[in-house]
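Only one protein chain is missing from this complex, and each of the others stays in its spot.
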Amino acid sequence: MTLYLDGVSKNYGDVEVLRPISLEVSNGELLTVLGPSGSGKTTILRLIGGFIAPTCGRILLDGKDLSTTHISKRPFNTVFQDYALFPHMTVEQNVGYGLMVKGCPKEKMKQVVNEALDVVGLSDFPGRYPAELSGGQKQRVALARTIVCEPQIVLLDEPLSALDAELRRQMQFFLKSLQRKIGTTFLFVTHDQQEAITISDRLVVINHGGVEQVGTPKEIYYSPKTKFVAGFFGDNNLLDGQLTASGSIETPLGTIPSLQGSNLKTSKVIVAMRPELFRIGKREGAFNIDCQVQNMDFAGDMNFLRLSPKLDSDRTLLVKLSSDPSVPNLDVNGDATISIKLEDIAVLDNPR
Amino acid sequence: MNNQSTRFTIFVCIIAVPVVLVIIPIANFFLMSFWKMESNQIVESASFGNYLYFFSSPAYWGTFLSTLYLCLKVSAIGVLVGYPVAYFVWKRKGRVKYLLILLLILPLFMSYIVKIYTMRTILDLSGILNKLLVAFHILEEPSRQFIYNQTAILITMAVIFLPFVILPIFLSLERIPKNLVTASSDLGAGTLTTLRYVILPLSLPGTVSGALFTFVLALGDFVTPQMVGGPNGFTFGRVIWSQFGLAYNWPLGAALAVILFATALMTIIAAGWASQQRKV
Partner (left out) sequence: MHKTNTEHLIDVFLGLITAGTFFVLYMPIVVNSIFSLVPSDRNGIHWGEASFEWYWRLLENESVIAAIKTTLIVSVIAVAIAAILAIILAIYVEWEGAVFQRTIELVVYTPFLMPPIITGLSLLMFFDRIGISRGEATIIVGHTALVLAVLYRLVLTRLRAMPHTLVEASADLGATRLQTFRYVVWPQLRPAVITGAVLAMAVSFDETLITVFLAGDTTTIPLRLWGMMRVGFKPEINALVTIVLLVSIIMAVITAIRIKPAEGNEE
């Protein structure tokens, strides 16, 4: 199965909520659409699900255009943000709904529903009503309700946003293992970067109605292609730079020698350096920065170090060092040189 | 599914019912108000004759003005009696309050015609009111001053429309957050001060709109004046009604109804405006 969005866009009147995007979803993966609220990520999901029609473009499933197919006829099922469980039906009736409306025989239905409840770990309460379930249990019912329909893709619209932090982590793990077990493609929408990185096989980062970058969590994290992506995930140190003819990059903190395999399009660039990739002390073949220590905060498993570079003392660089009780603290206001390996530096185009 | 013409067809089918039931009949009688009667036949020639007739005959606009005054009195009595009752019920707690609310709502369901009939029984020469007044030596002998005149209409309307004033006042009191009242007494204000500076201003919009709706109810009534008003107890509603009965002058009745419609519409708009002024 392959789902392909071909230049799909959505306008409401003059408001463009989704610029034309093209995107491929392949079989058996857990693909996350990630973006801040109002970025258009839920729109993508609703377009695929058929709740809204695209303004332009086509939605192709194995080459067949789905644009005119009604919601009820699409081989996709949605897990809604508010779960949308039918309040007047029991867990069993909710899970069996998709089969019931298709006229599935009672015996067969009961069997399939029981299997699904087993998979999500809810076989103990088939007779309960949604109001009698906890948030996590409702979530599981919603999942079971979609998987009995054997969809080609399960669409999940911020399904964990109503849960508290601890339950959320449990459900992230549960979702991922469930997806592995049944092997169905999951398309997951969230605004939580941590969640996205943790559970996804691939990520699509959306901002202002357009795709910023598509890639694996590691690619997105360590090799951002845009300034937004570089700044959206965790902490990062961003510098403006200028690409020279020789291929090296001039930055306010010194020149970075030419990098292997970069294919930059603009001469203005952004240099991104992850705080946890720095080491204390000068190293050969690395980008070394002489700094003055501003402060050092102990955070249990980490030390947060803030430094001002000698060459540009108004700037603050953040460095994360894994905590080690045998290493003495650095002196505040003392000098320190930090280094980062050249291959750990991400350089991206800065079209503005 | 999103086909424009299909949507338009559905739209037309759906709104056809309210249009046929409401808009066309109203438009029809507006139109008829410009026609006239000639030797018991309705003649379809447009003129302002009916309206001119209304404004030039003191009997008609006199009745109109006195009806407005009557309805105003009905609303005023409603508020004067209804506010204390609503306030008293609002102040109760728990089961007592729920029971009292139920008792407030029940009369809304009681048959309108029966209420008028009972009022007639009570106000009649041999009615309970006269019997009581004589028994307490307030009157020497039973009096006819309570029945078959404008006073009878006023008393009857005030009683039968009272529940319609109490309920909106009660609802607007319910809307006032209890902590505002607590805050006021916390600041040292007594019951009367709190009532005057907190409760009255906050419940005023609901009270006004309740009174205005009652005004409209009284304005359109024609059974009450017919049953307790006697031969002289004419109100504007009864005058209109008689155009469709014995007097048989539909175009004139339509013109008078247009005037009633306009008055009611302005009152309803005022009531809507008043209820939008609420702060809580």
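Letters are used for the chains, namely A and B, taken in the order the chains are written, and counting of residues starts over at 1 for each.
Assume a residue touches a chain if its C-beta (ideal position, glycine included) is under 8 Å from a C-beta of that chain, and two chains touch if they have at least 3 such contacts.
What you are looking at is a predicted structure, and each value in this text was computed from that prediction instead of being measured.
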Touch assignment to the omitted chain, from B:I14, B:L65, B:L125 or B:M266, lands on B:I14
Touching the hidden chain, out of A:S9, A:T78, A:Q137 or A:S339, is A:T78
When the complex is taken as a whole, what residues of subunit A touch the one chain not shown?
49, 51, 70-73, 76-78, 80-82, 84-88, 97-98, 100-102, 145-146, 149
Considering the entire assembly, which residues of subunit B contact the chain that has been omitted?
7, 10-11, 14-15, 17-19, 21-26, 28-29, 32, 81, 84-85, 87-89, 91, 98, 100, 102-103, 105-115, 117-118, 120-122, 128, 159, 162-163, 166, 190-192, 216-217, 219-223, 227, 237, 240-241, 244, 250, 253-254, 257, 260-261, 264-265, 268
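Criterion: only the chains that are shown with their structure count from here on.
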State, to the nearest whole Å, the distance from the C-alpha centre of subunit A to the C-alpha centre of subunit B.
62
